[in-house]
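Shown here: the complex without one of its protein chains, the others still in place.
Let's look at chain A:
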Amino acid sequence: MGVPGEGLAKGLAVTLKTMTRRSHTHQYPDQAPDLPPRSRGVIALLAENCTVCMLCARECPDWCIYIDSHKEEVVVPGAARARQRNVLDRFDIDFSLCMYCGICIEACPFDALYWSPEFEYAEYDIKNLLHDKDQLGEWMATVPPPPAHDPNGEPAKEETAAAKRAGGESPGRAPRAPR
């Protein structure tokens, strides 16, 4: 070992060097953090896309999604009989239970759920973390477009779907002729 106090001197040198640099931190409430589009802040719901298939609620590891619906008859002109359609009454996510794993979003076959980097929804009472479909719908506005994939990998499913549509092929769910 070298001179006594060498370790301390080295440490102080680091501190001095850092003192001359710009601060590394941001003053949060004044300066918003720069979050990447994939950030898992909150789950937003695009209620129009939801068909009440319940896959998200079933796949959720701690069952924090609550869905209620009723059936409605839709009379299609020209069809022999009226068709039934599921109408979403309630779509609640309890964010006090949510583990932010994103399985519901992955499981959704109709792209009704999205991640948003929005995170400022802290509450004073844990009860208030249960958010309904109106609140979840409001968060849709904060959903950023997904980032482009690395060109070495496979393109995002959004891109392939769009290319298919542009190519004239029928998109994932072709509008079926009424029976």
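One rule holds in what follows: contacts are C-beta pairs under 8 Å (C-beta built on N, C-alpha and C of every residue); 3 or more make two chains touch, one makes a residue touch a chain; residues count from 1.
One rule holds in what follows: contacts and distances are computed from a predicted model.
Per the UniProt record, the chain missing from the shown structure is "NADH-quinone oxidoreductase subunit D", taken from the list "Energy-coupling factor transport system permease protein", "Cell division protein", "Cytochrome c1" or "NADH-quinone oxidoreductase subunit D". Although one chain is not drawn, the whole complex shows that of A:S39, A:S69, A:N86 or A:T142 it is A:S39 that touches it. Not every partner is drawn; the one left out touches chain A at residues 1, 4-8, 10-11, 13-15, 17-18, 24, 35-40, 59, 61, 99-103, 106, 115, 147-156.
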